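Every protein chain except one is present and positioned as in the full complex.
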Amino acid sequence: MVTDAQQACFEAGIKFGSLYHQFAGTPVSPDSAPSLERAMAEAIENQPFCASVSVDIDADALAEATDDHGYVELTGRFIEVEMRIEYEGVVVRTAMEMEDGYPLMRLVGVE
Amino acid sequence: MVTDAQQACFEAGIKFGSLYHQFAGTPVSPDSAPSLERAMAEAIENQPFCASVSVDIDADALAEATDDHGYVELTGRFIEVEMRIEYEGVVVRTAMEMEDGYPLMRLVGVE
Amino acid sequence: MVTDAQQACFEAGIKFGSLYHQFAGTPVSPDSAPSLERAMAEAIENQPFCASVSVDIDADALAEATDDHGYVELTGRFIEVEMRIEYEGVVVRTAMEMEDGYPLMRLVGVE
Partner (left out) sequence: MVTDAQQACFEAGIKFGSLYHQFAGTPVSPDSAPSLERAMAEAIENQPFCASVSVDIDADALAEATDDHGYVELTGRFIEVEMRIEYEGVVVRTAMEMEDGYPLMRLVGVE
């Protein structure tokens, strides 16, 4: 037996793993960050039960880390993500933030 | 409030999204399928709470689909996946299979 | 010995392989195609010697192919790409287009 809330949490996890592993490694600079933020959010919002996604690329961290070539490859240390998943009346809110140097994906609420 | 079972399902979803979007698009042929199956499974087993992963690339479907160049890009229609996630005593079993031409990721059991 | 023209062609190839394998598999719909086009172009323009990139996602092909979920995963059949690489005075123009059902990356000119 799987409850609707469990299924909703499973769906939320799929979206996070998808977002991260689709876009990790993308060349990104302070100038190109806004178009990447938007494309990441809109791409994942296509997936089933995904009500909304916001992606924030940390421009300061990016500016500090860019190498001589003026860009870096996207990793979790540069992004904060919030998502809202809706499945059969269950609303799941999730977030990804850095914690102890590790990009932690977590369930914020299941309602 | 988030229960351990919900968290376990969230973790299971992360692994599925990761596996799919990390490896979709990989050039694969009947000859290279075994090494890719193994690498996919071992890569995702590195992730937290991931007890076991098995990946089966459908050699027949692959052989039929390979183009003049002798290979295709990996998509969900060629793979079946089973995973076992263990989180705080909760065991989640998941599977990905084709259903109506769409690669469906699903929760098989939460115990 | 490697000539500047050969190096320029090598650089052009890197950009094509990068663009394709970074973004293949991204969920895309007619609505989200414009943001993805722009993010793909701006991401690759970050790379060294890459003067300009244009990405065109074929909205008609996309609309036809979208499944019940309203989106597809990006593959070469949906995109046309043009790039201009400049290396030590050599200008390389490249394009990706469908040819016999296969997304062909080709050198258009080396000057």
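Which chain is which? They are A, B and C, in the order written, and residues in each are numbered from 1.
Please note the rule applied: a residue touches a chain if its C-beta (ideal position, glycine included) is under 8 Å from a C-beta of that chain, and two chains touch if they have at least 3 such contacts.
Just so it is clear, the structure is predicted and the values come from calculations on it, not from any experiment.
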Neighbouring displayed chains - absent chain, whole complex: A, B, C
Sole contact to the chain not displayed, among C:Ala59, C:Val91 or C:Val110: C:Val110
For subunit B, residues in touch with the removed chain: 18, 22-23, 25-29, 31-32, 35-36, 38-40, 42-48, 69-71
Interface with the undisplayed chain - residues on subunit C: 1-3, 5-7, 9-22, 94, 105, 107, 109-110
Contacts of subunit A with the absent chain, listed as residue ranges: 20-21, 24-25, 67-69, 73, 75, 100-102
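Please note the rule applied: only the chains that are shown with their structure count from here on.
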Distance from subunit B to subunit A - Cα centre to Cα centre, in angstrom: 20
Rounded Å distance between subunit B and subunit C, as computed from the means of their C-alpha atoms: 27
Junction residues of subunit C, two or more chains touched: 25, 69
